[in-house]
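Each remark here refers to the structure printed beneath this line.
All protein chains of the complex are present and in place, except for one that has been dropped.
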Amino acid sequence: MSLALSDNTAGHRAQVHRSTRASLVGLVVAVIVVVSLAYGPFAFLTKGNQQNLTTLFIYIILGTMWNLLAGYAGMVSIGQQAFIGIGAYGIVYASDILGLGLWIGLALALVISGIVAYLVSFLAFRLSGGYFAIGTWVIAEVIYLLTTQINTLGAGAGISFTAFRGYKPEIRIAVVYWIALAAVVVAVAVTYLLLRSRLGAGFTAVRDDATAAATLGVNVTRSRRIAWVVAAMGCGLAGTLLAMTTLNVQPGSVFKIQWTAFMIFIVIIGGVGTIEGPIIGAIVFYALERYIGDVGFWYLVILGIIAIAMVLFLPKGLWGLISGNGRLRLFPTGYRLTSPLPTPIANGTPDSREGESS
Amino acid sequence: MSESQLLSVRGLSKKFGRVVTAEDVTFDVREGEAFGIVGPNGAGKSTLLNLIGGVIDPDAGSIEFGGRDITRLKAANRAKVGIARSFQIPRPFVDMTVFENVYVGSSFAGGTRGQHGYDRAYAALETTGLLGLAETPAGQLRLLDRKRLELARALATGPRLILLDEIAGGLTEKEIPPLIDTIRGLLASGVTVVWIEHIVHALVSVVDRLMCLAEGRILALGDPHEVMRSPEVIEVYLGTTFDIDEGRAS
Amino acid sequence: MEWANAVVQGLLLGGLYALLAAGLSLMFGVMRLVNLAHGALAIVAAYLGYVLVQNTGLPPFATIIVVIPVMAALGWVLQSTLLNTALNKQALAPILVTFGLAVILQNLMLQLFTADYRSIQVGDLAGASIQITPEIAIGVFPLITFIVGVIVIAALQQYLARTKTGRAMRATSDDREAATLMGIDNKRIYALATAIALAIVGVAGIFIGIKTQFNAYSGDTYLIFAFEAVIIGGLGSLWGTLAGGMILGVATTVGAQLFPSSGTLLADLVFLAILAFLPTGLFPKVVNG
Amino acid sequence: MALLEVESIDVFYGDFQAIYGISLSVDEGETLAVIGANGAGKSTLLKTIAGLSRPSAGDVRFDGTSIATLPPHKRVPLGIALTPEGRRMFPSMTIEENLLVGAHKSRPGPWNLESVYATFPLLSDRRSRLANNASGGEQQAAAIGRALMCNPRLLLLDEVSLGLAPVVVEQIYASLPTITAQGTTVLVVEQDVMHALRVADRVQCLLEGRTVLEGTPAELTRDQIATAYFGI
Partner (left out) sequence: GGGSINSSSSSAAASTAASDSASASQSAAPAGTVKIGFVSPQTGPLAPFGESDTFVINYMKDYFAKNPLQIGGKPYNVDIIVKDAESDSAKAGKAAADLINNDGVDIVMAAGTPDIVNPVADACEANATPCITDNAPWQPYVLGRSKGDINAKFQWTYHFFWGLGDIAGTFVDIWNQIPTNKKVGGLFPNDPDGQAWSANLPEGYKAAGYTLTFPPLYPNGTQDFTAQINYFKQQNDEILTGVPIPPDFTTFWKQAKQQGYNPKAATIGKALLFPSSVDALGDLGNDLSTEVWWHPTWPTTSSLTGVTPKEFCALYEEQTGKQWTQPIGYVEALFEVAANALTTSGSTDKAALVKTLSTLGTDTIVGKVQWDPNQKGPDGGPNVAVTPVAGGQWRLAPAGSKYKYELVIVSNAVAKKRGLDIPVGSKAEAIPGS
């Protein structure tokens, strides 16, 4: 029996495919969509459209981030609102109060989100499972309560975001729209690249079994921390966009736990553990809000019913349905060993039933 | 310590509350040797592997590997310096394919990324006979294949020392000889093996030295046949005399 | 003496937290079900009590005779229909289902009872107290809450630890399929657990309704305290939940005595500090929380 | 009359058929060993008898009545107990609590905490330890004890000796006759064929979901078994 511990004995070169025809098509379509969306404000997008799309982009970012965290890295946080709040307050503080302007303010808000997440991780990562979930919630609550003690940030009364004062409405709306478009592209791309990198496999391994992952050389804490910080910065980014669209930041609003509930909703109705899922989920969530949002309390009741129905009847989410339970992947992150494969072994399970999908 | 000691464990102790699982355990494993561990249930064998692998920290004592003190090294880094292990109760990454499971080993602990990593993962699958299942989600594997996967992942890390915990448990007698061949192949390629097994005849047919643990202490250590003949070992572990020839014959 | 008073009042508050958290502890700690509808369900019970007092003239505390069975029945139905199915799906399913449930309940209650604040009237009892020292007075109603909280937790703890059904509940939460192999009907046992949890939530709801005023959304205020009490005590341990409630209560009042703006903040910090040193809480009973 | 009759059952996991028309019959007090290579369908067979899997064709009769559609928890009171593959302990409960859960639907009989501890002294020392922390072998022993606690008429043991020290394996096999002597019927899946042959009244060998060999240990030769194992 040959022992192939040195690389590539027996002359085999394993052929591994990481993308599929669908994913190439998907990439092309994504580029076309993004480019036309970027051009939109000059041609076919009204102010209202741009505003609506901005909201949608915020939801996509939030969904993508929570999915990275819970769906891939296995950290079920219900405290992501902390970073939405930090992003929102961060940009107001840096842009308005420190007077650094929009762009530096935006960058600084992201940096602050990242730093806070990094520091918080030393406490949060001591916890796991239910302890982690509630712990993150309480951490978010602490950040919220601390914010309400800071007078420069308007304390409990909140603060208006004034960096856009003097902009014409159509300019401001378009600028915010472009920022949001860029943000959503960056958020999805960073997540995707992260998951395609070696770390992506590490995330899933850690989620499935942290101890086993560690014995295979995965630095569990480090890979968790990377996902955590990235997700926090993503939520911070969404927070800055929120401040840019609502122009008024109030602690009770940006720090509320419903944000996380919405993220969970988006991820689960779209399909957890896929890049596509949260995008679909965000579109659905947005559409619900937009088209039945005006029926007042019924909107919320319907939202609740849909949440329950989706979980019970479509546990893999809409993307699971569309993709035929994962056969279609526009953003593949896995490793498909395509050759050389021997014919199924005699007493082993003929694996035809699992299907060599893709 | 002589040059050829790959692993040397000194005065290792570990208690869980009042439960003593390792008490002043001291032994060496030579480079390239096959080292067997037996002992009654709950003797502390798996715990010992956990201590060596860095899954848990000892209360006292030290562990050296390749001349380097690794007592404080984290599990992930021990994997990187060349310690691989399999778990008694297999712990596959259920949402990944078999190939991806193994690639985690080759790319992280093995440090071989990209094509090199694929090739090494491929080789490990081939060695363990899992190639036909490479694309199967690991969660769907049955027991034997899960055990094979444990081995394949460990192999893919390119280890100097491999710690096996009851890798033959649950295999039928017909399935054991191929496994033994695999392990012999490992040894031949220069890997050091520490192997816990209750299927004594399989173990004894491979290992150079055997250690028997009981209640966290070393009861006997030395030539496998001698250890198996020691009255204490017979009393606490075997129950009756062990017929080595019978074991070999089957 | 102010400090002593703060501690005493904190303990009493802890009684309420523990009472609120008991049902949650059963569902979260034992069934691993993160019930985000817990607060909303307490308010359902509060409205039920309110309606009973308004329309039948039943004395406030007597409403529990009706509220307990009704909430228990609701729990049974919820578990047998929605929650059991959710538990069979992916791990995140129960969170989303109970979130959906909370949203539905809140808004249906809003529709049914309007946004007006209500309260269950107990007349003079509301302001009654027992003077211990010139500075320390113990409110009679908080004291009743405290005693009920302790009794409920003690009873539940004994039930889980000592009875066959209690054991079956824990076994089911560990491994449902293995439990069926022991002859345990897991659907029934979970329905029973949720029925008990909601019966306790029912009692807690009545006490909230008496303590202060509520409307459809008031439940959310209490949710985090209840979760904190469960976690700080350690998943699966009812005594832990009681201790957790007390710690939070005292941290809140003593914290507020120190910094009146930050009682809740300090309680949260105490919670985090304890978890930093005991990452699985004070008395964890559940593996892989 | 046979206590358990399995009549040409088919069992599927999704689209995959694990069992093709297997039949068997066990009399009261008899011990049947089921052997076969990995993946032969042994565990699936036991799961089907215990109710965790449903046959898509054929019938399972216990004491003359069909139980094929009965959920597992309703089979326990009839006296069917399974020690599942992989032990399936309740990790957050102690060893003793695990045993007590086994007695949830207990029938009258010789097995109780005392007698289980007497049979597995190993467990007696560790009764208050969390199952999660117990060693592999301790868990295995507890899993067997737990199944005994309900005083089953039919005991289904999947991979009994897995992970147990030889001395414990000896103990278990030594106690099997006592168990059957009380009228308990045992269906045992065992990797260690020699052991299985020693205690079984009859042996049934499966290969890829089908019965390929049946007989009493005395009738069967090693070669027959070896052939049956891999179908070579």
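Letters A, B, C and D mark the chains in the order given here, with residues in each chain numbered from 1 onward.
Throughout what follows, a contact is a pair of C-beta atoms (placed from the backbone, for glycine too) under 8 Å apart; a residue touches a chain by one contact, two chains touch by 3 or more.
Only a predicted model underlies this, so the values are computations on that prediction, with no experimental measurement involved.
> By the document's own contact criterion, which visible chains does the hidden chain reach in the full complex?
A, C
> Which residue among A:R172, A:R196, A:R225 or A:R336 touches the omitted chain?
Answer from the full complex: A:R172 touches the omitted chain.
> Considering the complete complex, identify which of C:L13, C:A40, C:L87 or C:L275 is in touch with the unshown chain.
With C:L13, C:A40, C:L87 or C:L275 as choices, the missing chain is touched by C:L13.
> Among A:S197, A:T211 or A:S253, choose the residue that contacts the chain missing from this document, as touch is defined above.
Answering carefully, the residue with contact to the hidden chain is A:S253.
> On chain C, what residues meet the omitted chain?
Residues of chain C in contact with the hidden chain: 2, 5-6, 9-10, 13, 16, 107, 110, 114-119, 121-123, 126-129, 131, 137-142, 211-218, 221, 225, 249, 252-253, 256-257, 259-265.
> Could I get the residues of chain A that touch the absent chain, sorted low to high?
44, 46-49, 51-52, 55, 96-97, 145, 148-149, 154-162, 164-165, 167-169, 172-173, 242, 245-248, 250, 252-254, 256, 290-297, 299-300
The rule is short, and it goes like this: only the chains that are shown with their structure count from here on.
> When A-C is set beside A-B, which has more C-beta pairs in contact?
Output for the comparison: A-B.
> Quick check: how many Å separate the C-alpha centres of chain B and chain D?
Distance between chain centres: 29 Å.
> Among the residues of chain D, which are close enough to touch at least two other chains?
37-39, 230
> Of all the residues in chain C, which ones touch at least 2 other chains?
288
> With touch defined as at the start, can you tell me which chain B residues reach chain D in the complex?
16, 19, 38-43, 45-46, 88-89, 142-145, 166, 169-175, 198, 200, 236-240, 242, 250
> What residues on chain C touch chain D, complex-wise?
It comes out as residues 164, 167-168, 170-171, 173-175, 177-186, 236, 285-288.
> Per the contact definition, I'd like the list of chain D residues that touch chain B in the complex.
Those residues of chain D that touch chain B are 35-39, 85-86, 122, 126, 129, 133-138, 140-141, 159, 162-171, 191-194, 226, 229-230.
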